[in-house]
Structures are given as structure tokens and as C-alpha cells.
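Only one protein chain is missing; all other protein chains are in place.
Moving on to chain A:
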């Protein structure tokens, strides 16, 4: 029995369909991330699980029970909101107790649960303060604490880290991962940040254009992107895409500038056109290889990103060592690791080497 079972769910606002026939299962204690660009419907899907949006058609089950017709409070879920949504006039303790009082849990039990959550999240010193007196990171912990005390079947996180500054975001991400290990609960995280999704989730659900594009472990998503969108969305800097012609099997491809590459991808079907997908880490500046002209250099410290153009004008991003001396206008040679390449057919479907 799945912890969460979303069956053929559809949602439209007026004439605009935002979610089209979405089905998804999450197992018990699994951490799932909904990843996608703004407006892909990921938050809407989360809010439908929470009961904050209605379901136009389809069903949602939690622990085997159908919940899409229940009130939000009766679904056994707890949500951490993007802007925390703490009650500003209540103390932190009252914020955490509010939901428990409403379902008539005894005072001793409430106190025990708050004490436990406060200990885990290290928010004991703030319990009698009000949200306005807390920093963003502290509010975020309180919001998580308010979810923990409810002992929900599923935790829902709506972009919980997007309001924090970069340093705090990284620390909170780590804490969230540790918390997850300690709580052993099913968690769903909505994010547009691929690093969050990659580092926290057991499985990532990549969403785009009203549909689920791919469901898989972080390494499956990264290594075997189901289609061109997933390949371009996951990975930073994004994957290089170059039009190629397939000229042999196992797939030998020819770039527009005439370079011939032998990939490890077998059994390609017929397609009107092909695109080669290469991650920048598989294209390195070298003494020999494809020649290209440097257009821009981004020095990141431990590595440098080289934005260049092949002789036929195709844009390509390559990696060089952190101490790269390249400057704009330099002629370079790029060695391409064709064994790690991906191919995308005319419909955008991805094909990968077996071992990848």
C-alpha cells in the first residue's frame, strides 16, 4: 500500500489546464521532490494533496484511504509554507499547539510533543517569543516544528528554502536531510532548485507543461534524462545540444562541422532529426580535439566554464581547470567524451548508453 497515491488527477482554472492526467505513487518513508520551472503546476499538485485546491477529476489516496474529498485538516498531512504562515499574534508555543488544541489533544500530550519538537529543532529559547521577533531561519524551524508536532502521515514542503539567503539555505538543506533521517516519514518537497531536489530526494518528479516528464532517482534523472526538457532543466550549467546526423551503429554521429563521434548508444529507432546532448563536464579543453573559438569565460574557482563556438557556429559549453588562462577570442581544442553523450530524437525523447 502506497503512502500517497495520486490517480489521474486533472486541474484547470477556467479554460487553462494546469495539470493534465497526473498519476504518481510515493512509498512509505520516501522523500519525493516535485521539480520544475515556475508555472509547471508543482505547487498546485502539492496544494491539492493538502486540500487547499480542489481536484477537478481523479483521486488522491493516503495510506489507502481516499482523501481528496476530505477537509484539509482531516487528511493527515502537515504543510510547511513558503512564507512560513506562522500566526503573528501567537507565541511560538501557541503556534505549535493551535492545531493540536483544535483536535482536542490533552494538554500534557501537547506539551510533550512541543518539547520534543523544540529539542529536535533547537528552538527551545524562542518558545515564548512571537514570530515577529525571529529571523527567517528561525521562523522556518518553527514552521517545521508546527508540522512535526502533528505527527502527520505526510509532510508537505512548499519551496521551504526559497526565502532564505544562500548560506542559510545550504545549512537548512542539510538540517532537513538530517531531520528526514530522524523522523522517518513520507515527505514531499516542491522546489524549482535542482540542487535541493538532487540532494534531498529519494526520487524526483520532474514536471513541465501540465505533465510529469520523468520520475526517477536523482542519478537516473541526471544520467538518463527521459527527454530533452529534463536534460536541459537538470544540471548546471545546462547540457549542450547540437544537431547531428546519425551515420552508423552503435551510433556514430556527425556534427555539423564534420566532426565524427562514436557514442555508446545502441538500437536507435528511425527519426527525422537527431540532437546530441553533452554535459559541459564531458567537454574539456585539451591540446587536441574539435576546434572552437572562446566567446566568454566564467571562472568559478575550482573550474572554469568556457562558452565557445564550433567552426560552424554551434554554441558549446566546456569545462577547463580553475586556473584556466583562456580569454575571449582564443582558439581552443575541445575533447568530447562521446561515451557519455545522449541522443534526442525529433520528439525530444532521450536515448542513453546502456551503462550510464
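Points worth noting:
Here is the rule we go by: a contact is a pair of C-beta atoms (placed from the backbone, for glycine too) under 8 Å apart; a residue touches a chain by one contact, two chains touch by 3 or more; residues count from 1.
Quick note on the criterion: contacts and distances are computed from a predicted model.
One chain of this complex is left out of the view, and of "Nucleotidyltransferase family protein", "Fe-S cluster assembly ATPase SufC", "PTS system IIB component (Fru family)" or "Sugar ABC transporter permease", the protein name its UniProt record gives is "Sugar ABC transporter permease". One of A:66, A:89, A:119 or A:349 touches the chain omitted from the figure, and that residue is A:89. Checked against the full complex, the candidates A:4, A:77, A:200 or A:341 give a single residue touching the omitted chain, namely A:77.
Interface note for the absent chain: among A:58, A:99 or A:348, the touching residue is A:99. Screening A:64, A:132 or A:329 against the full complex identifies A:132 as the residue touching the chain left out. Touch with the hidden chain on the side of chain A covers residues 50-52, 71-74, 77-79, 81-83, 85-90, 98-99, 102-103, 130, 132, 146.
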